[in-house]
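Okay, so here's the structure we're looking at.
All protein chains but one are shown in place.
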Amino acid sequence: MDRMEEVLRGLSEGRLSVEEVKGLLAAADETEELGFARLDHGRRRRKGFPEVIFCQGKTEAQVAEIFARFTAHDACAFGTRASEAQYQAVLEKSPEAQYSRTARIIWTGKAGAEKKGRVAVMTGGTADLPVAEEAALTAEFFGAEVYRFFDVGIAGIHRLFSVIDEVRRCDVVVAAAGMEGALPSVAAGLLDSPVIAVPTSVGYGASFGGLASLLTMLNSCAEGITVVNIDNGFGAGYSAAQICRAIHRDK
Amino acid sequence: MDRMEEVLRGLSEGRLSVEEVKGLLAAADETEELGFARLDHGRRRRKGFPEVIFCQGKTEAQVAEIFARFTAHDACAFGTRASEAQYQAVLEKSPEAQYSRTARIIWTGKAGAEKKGRVAVMTGGTADLPVAEEAALTAEFFGAEVYRFFDVGIAGIHRLFSVIDEVRRCDVVVAAAGMEGALPSVAAGLLDSPVIAVPTSVGYGASFGGLASLLTMLNSCAEGITVVNIDNGFGAGYSAAQICRAIHRDK
Amino acid sequence: MDRMEEVLRGLSEGRLSVEEVKGLLAAADETEELGFARLDHGRRRRKGFPEVIFCQGKTEAQVAEIFARFTAHDACAFGTRASEAQYQAVLEKSPEAQYSRTARIIWTGKAGAEKKGRVAVMTGGTADLPVAEEAALTAEFFGAEVYRFFDVGIAGIHRLFSVIDEVRRCDVVVAAAGMEGALPSVAAGLLDSPVIAVPTSVGYGASFGGLASLLTMLNSCAEGITVVNIDNGFGAGYSAAQICRAIHRDK
Amino acid sequence: MDRMEEVLRGLSEGRLSVEEVKGLLAAADETEELGFARLDHGRRRRKGFPEVIFCQGKTEAQVAEIFARFTAHDACAFGTRASEAQYQAVLEKSPEAQYSRTARIIWTGKAGAEKKGRVAVMTGGTADLPVAEEAALTAEFFGAEVYRFFDVGIAGIHRLFSVIDEVRRCDVVVAAAGMEGALPSVAAGLLDSPVIAVPTSVGYGASFGGLASLLTMLNSCAEGITVVNIDNGFGAGYSAAQICRAIHRDK
Amino acid sequence: MDRMEEVLRGLSEGRLSVEEVKGLLAAADETEELGFARLDHGRRRRKGFPEVIFCQGKTEAQVAEIFARFTAHDACAFGTRASEAQYQAVLEKSPEAQYSRTARIIWTGKAGAEKKGRVAVMTGGTADLPVAEEAALTAEFFGAEVYRFFDVGIAGIHRLFSVIDEVRRCDVVVAAAGMEGALPSVAAGLLDSPVIAVPTSVGYGASFGGLASLLTMLNSCAEGITVVNIDNGFGAGYSAAQICRAIHRDK
Amino acid sequence: MDRMEEVLRGLSEGRLSVEEVKGLLAAADETEELGFARLDHGRRRRKGFPEVIFCQGKTEAQVAEIFARFTAHDACAFGTRASEAQYQAVLEKSPEAQYSRTARIIWTGKAGAEKKGRVAVMTGGTADLPVAEEAALTAEFFGAEVYRFFDVGIAGIHRLFSVIDEVRRCDVVVAAAGMEGALPSVAAGLLDSPVIAVPTSVGYGASFGGLASLLTMLNSCAEGITVVNIDNGFGAGYSAAQICRAIHRDK
Amino acid sequence: MDRMEEVLRGLSEGRLSVEEVKGLLAAADETEELGFARLDHGRRRRKGFPEVIFCQGKTEAQVAEIFARFTAHDACAFGTRASEAQYQAVLEKSPEAQYSRTARIIWTGKAGAEKKGRVAVMTGGTADLPVAEEAALTAEFFGAEVYRFFDVGIAGIHRLFSVIDEVRRCDVVVAAAGMEGALPSVAAGLLDSPVIAVPTSVGYGASFGGLASLLTMLNSCAEGITVVNIDNGFGAGYSAAQICRAIHRDK
Partner (left out) sequence: MDRMEEVLRGLSEGRLSVEEVKGLLAAADETEELGFARLDHGRRRRKGFPEVIFCQGKTEAQVAEIFARFTAHDACAFGTRASEAQYQAVLEKSPEAQYSRTARIIWTGKAGAEKKGRVAVMTGGTADLPVAEEAALTAEFFGAEVYRFFDVGIAGIHRLFSVIDEVRRCDVVVAAAGMEGALPSVAAGLLDSPVIAVPTSVGYGASFGGLASLLTMLNSCAEGITVVNIDNGFGAGYSAAQICRAIHRDK
């Protein structure tokens, strides 16, 4: 609002005309219009982090164009659910772009300058790895330090106990699990840090594409668990980085 | 019913025989029988717009034949959910046919002579574009003027505000959105024109093929929203054109 | 936006101070704060119709208070899903309030001065009557003339044909039906006006509380149907009135 | 039971030994064991019609072997959900086998000698044709005469009226429809013969693979409708033939 | 249609005026309008059986009025899902009315003069009795002779075998079952008559109000089963009587 | 089958007539017909345990009558889902009957003479107690010794570890849990005995009446878990007792 | 683990016997066994906050007993989903206990000594108030300062904008909404703090008891949202307090 007051004062003091003020207020709309997309360059100002590109369902040319614009504007860009072919198209315009086949993420630059806060990323099994990597790379891009603890599911609960002390040293925990998805519940019962649960679509039969683990996590009787969408490693990693930033913000 | 009276009077006045009258009443059945399909040439009379061809699940030969018949009868035809191959088959019999790869629509001619009424077609994101184009082309075929506002979803609500005044100038609004599908709710809260909401199947995990956005739209607490089937851009465009026609009908 | 320019000009021309301008812009926020509720007195300006009160889940005192405020502000108020007890509480503060036991609506005054446009409200059966009445009273409150056609469902399709010519004279059709909910499909196949379909929860077994008729209506292969939530007579009536207003607006 | 009495009498009268009787009672088990399948040659005796082969999920060799055995035993065999490849395998052992690509049925011979009873097979649209053909061929194989009425759905209800008198002359009606699946309801309201409704998976979005039309049909408020599984043309055709047989059985 | 020809001939031969003919054609609409309901007195002519009253959701006065009208018109009436209170109201106007507390049916008179055809009504357990009685009373009202076989479910399959020969003597079988609902499948495997399966809502937990038994019945691999809605004893009894009538119609 | 041979030999040796043999074979049907129920007195011979009475949905008189018959025949009877009122009715005819308010079970006598085998019954929380008691009383009635471990859910996993050694000494484990239902998974990971998982309907929101815990248990990645219906303590207790009997059967 | 080393050293140095050491290690299990419940007094040590009592499904005596024990042990106790009657029972043993009728919470004492961190609790409508109060009281009990913003849903989005600056000053945001549940999405698009979304069961028809808003929130395309179970105000308040504690922990 300071900005608004400043602008109004400019008008009041004659430094700005009515037309100029109307233009300036419109300029506060930091949207860039591409026809098929409207880039939100103001998101970093509003949310602290830049806009993220959901690549699925976009053509290769669209993704490449959007990456180029964001990189030009903000020196970094981050796209999820990206195919190999989309990456090749991005590379042509943004040769510095990187790609993780496992996590299906394309990125350029870094949204958070220095590592702030520690995120533990756990999985119930090996098959949950792609979702976990999506979470891990996202948290790293947005400025957190990530520790990985894979295949520590509850069928052999000793595996969880053997890492729990290391997990306890992290600020936030992301726990991804498919099938019955009970890992976050057990973990939250042992930890005092926030646990972000990610149901994965790993499983078969009555897992109904991850619905079973989603319901398990939503109904957890352990306190301190919140949940994101099925296979939404990105959402978990983002929220984890966001909480880390809040914890380590200078006070 | 005037027609019926006329026919009956013909009989009464001896101009028509009983057999002729029975034939004439049957002729009122404007159906053309193709074996695999029964074309409803009376639909324009009853509904104001000609019958539309749902191409999905029909063979290429069937689609081509139906297009030829409708075009012959009504100088226009319109088919949705059409494949490239179906279009090639149609082209052989109806060389004037046009095709939109994005919207998967084949058409010949135009159902509505002059542009009447303005339809705004909005999308939450870029991936909703095919559904939005289906709506837009449909509304145009049936006689409306269409204004497109793509990628104005609520994650960056400033994008919506930057176009809302233009949207407000339209008679009807079609709002297509996947994922959480909240765009129609926010839009309807700001507009006094009818909003036709189209849930799209864009999303993953607990979007359950568009169920999430469908439920969002049905449960909207904003007034003035009605909903069509998931990905049913056609239905939204048709209803929008129908309302436009009613508004701009000479009174 | 004219208002904004006016205010800015006032500032520019020295008629208004910066503080006054900030106050005036805030005043554009026509919200009234009651602690448990925030009344949106600007809705009529934005949407053409005043805010509606969803009474379900509110205490009797809250409903009475909100009614009093809206009536004071706008000389009319309209509350849906209202209980007899809530009506008694409203009566104490707003003795002119009326109540329909069937439709469960409380109202004072009238939102639309003169009857504009004709709405047909049809039901499949007698048990759909409460939902249909909710639609009818809503459309009347918001300024439309309503024609009722009850119990014309498709099990005896001659009942529908015996009224179809009268229905055809209306601008918009609201069709409420439970069980298999096929009435809107059949009606839309015979009419050229927009049909707003309201699934009702009438039925048993695999009707799943109205889900069956909701799906029927969403999947209709007749053109010109849009759908509202199960039992949402209000939403259908509101949209019908809104379309009527657009049709009969002076041009 | 006569047979049992006969056998017991043989034992009682010394014509048969205890061991022979036990063997004979076991022989009443007319099952043929193939390792991967157990053919039920007694089904014709119990049910009046021979066993039917569900080809889906069986290897080509298994299908060919089963066809050969049934044909050898009963001079006819009938397999549903059959692929082209399965048909080729069957042909090698049973060169008289026939195949319908549309209905995906393989058959040899005929289960019912002379045509008895008339079955009307109707569809809502052209895309329902494969299911309808499965019903029609099944009813024919099991001895009924079949009349086809395709594409008479309710969006253009005049199409239904133009054939209803012919339909009325049939003993049983099979009505297949996808999308909102309202055809059986409307038809049953006009007919006094049993209507067997077949929901098809034709549709998209909230049709949920035929669930929408299934629910429509189960919730029909027209009397005289019973329902089979989604896309189960076979089941409808079989039941229709069974009712025809009962009607035309010599009394 | 003969009637139509007759009327037209009357016009042609001057015995009838155009107005008279239009009136006569309208009179073919045998609907009686009560405001809240539209009675379909033509249903017996069209369907062979009179209209049935779905009492649930109607007021007591409405039910009583409708009963009186139907009884006056057709000397019989039949209402399902009726409460004790509705029955008391009916009694005042129609003192001959009868009521079954178990089946929740009110009726006066009889729709079918003499018993024609035999219907077996079976239940899996004792708790399915209300649904079975609804089916049995319906079949009896519409002219069939009913044989009851209760509590013969498959957990003790010997109970089914002990009655199967008696069941086999019936023309049609109605099999009602809750919980896993497997009775119709087993019965149909042993019988050559049509089996109408009625899922009941008896059960708990994952029976989901009868969904489990509904799905069981729809997916039955035994041939000759068709299904009605959950707890829809009426529908099953009606269809059974309809098939009986077709079988025993004079030929 | 020995019995059959014996009977046949009697016939062969002239000790029995054909009619007698048919009677004897029929007598093998140990069903007692009560009109509303058919008691299966042969179940103990076939299954080792007598028939169990599902009281829900039966009238008080029916339950009392069935109890009296079973007790007379077998000196014991066992009824689940029984109300207090049903118990009072049973008491009048069977004064020795006992009742557990928590488990809602009525019983007389004992189906298994001496305690054989040990069953551990665990619950996640205190609210799962009624289901657990149903399991415990069932297992005891059918001859097992039961050890109870309540409120050992995974939110405080130390509670589970403090009892795990005692649990390990049992032959079979019944684990009942609502909400996210993860107790059986964790327990099965620590035990080498069969775990029978009972989802309970304890929970709210997205527990959907126990669906969440049911899915959790079905999708468990721990080996050695099988599942029964939601709240089906009886089924779990019965299966546990059955396995115990098999383990401790003299060999 | 220091404690373990200490104990082992005691053994090694002869200060403790093997039996004593085993006893001491067992004592580390801080569980209190009540028969029907096992209190987890170690939870504060492990999780930083004491165990919470889920009152639903427990008897009044059980709740009272558990409250007394926790209060005795920890000087505070907190129970959710508590009835008025349970509160009366608690009062007898713990006269200092307090109760919120709206939030259905009983509590004694305070888990967090001084206010640390600010939590904003927002609701879409007035009917979401009970869930919001559950969240607010929970966050306060566990040591956070709570700011309430009720009835700021998106149907009148100006209401949200009028409070957004105040919300922005909080560390964590809890956003509760029923119906279409879009409030968290819009809020998260405007804020840089973590948003915990609580779907409420407010709504009707296709809201399916809160499923609609749950899916909306899980599918949100705004970053920084995590979700808890339907109506789980407690879970949201707990997690919010936990994040606040992490942010304001001395570093």
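Brief remarks on what is shown
Per-chain residue numbering starts at 1, and chain names A, B, C, D, E, F and G are given in the order in which the chains are listed.
Note that in this section a contact is a pair of C-beta atoms (placed from the backbone, for glycine too) under 8 Å apart; a residue touches a chain by one contact, two chains touch by 3 or more.
Just so you know, these numbers come straight off a predicted model, no measurement behind them.
Within the full complex, the residue among F:9, F:47, F:110 or F:148 touching the omitted chain is F:47. Across the interface with the omitted chain, chain A contributes residues 125-127, 129, 150-152, 155-156, 158-159, 161-162, 202, 204-207.
In the full complex, chain G contacts the hidden chain through residues 4-5, 8-9, 11-12, 14, 17-18, 21-22. Listed here are the chain D residues that touch the chain not shown: 26, 29-31, 35-38, 40, 42-43, 51, 54, 56-58, 62, 81, 199, 201, 209-211, 214, 229-232.
Quick note on the criterion: only the chains that are shown with their structure count from here on.
The pair with more inter-chain C-beta contacts, choosing from F-G and A-G, is A-G.
Separating the centre of chain A from that of chain B, both taken as means of CA atoms, is a distance of 38 Å.
Centres computed as Cα averages put chain A at a distance of 59 Å from chain E.
Within chain C, contacts with two or more other chains are made by residues 54, 125, 155-156, 189-190, 205-207, 211, 214, 218-219, 221, 223, 229-230.
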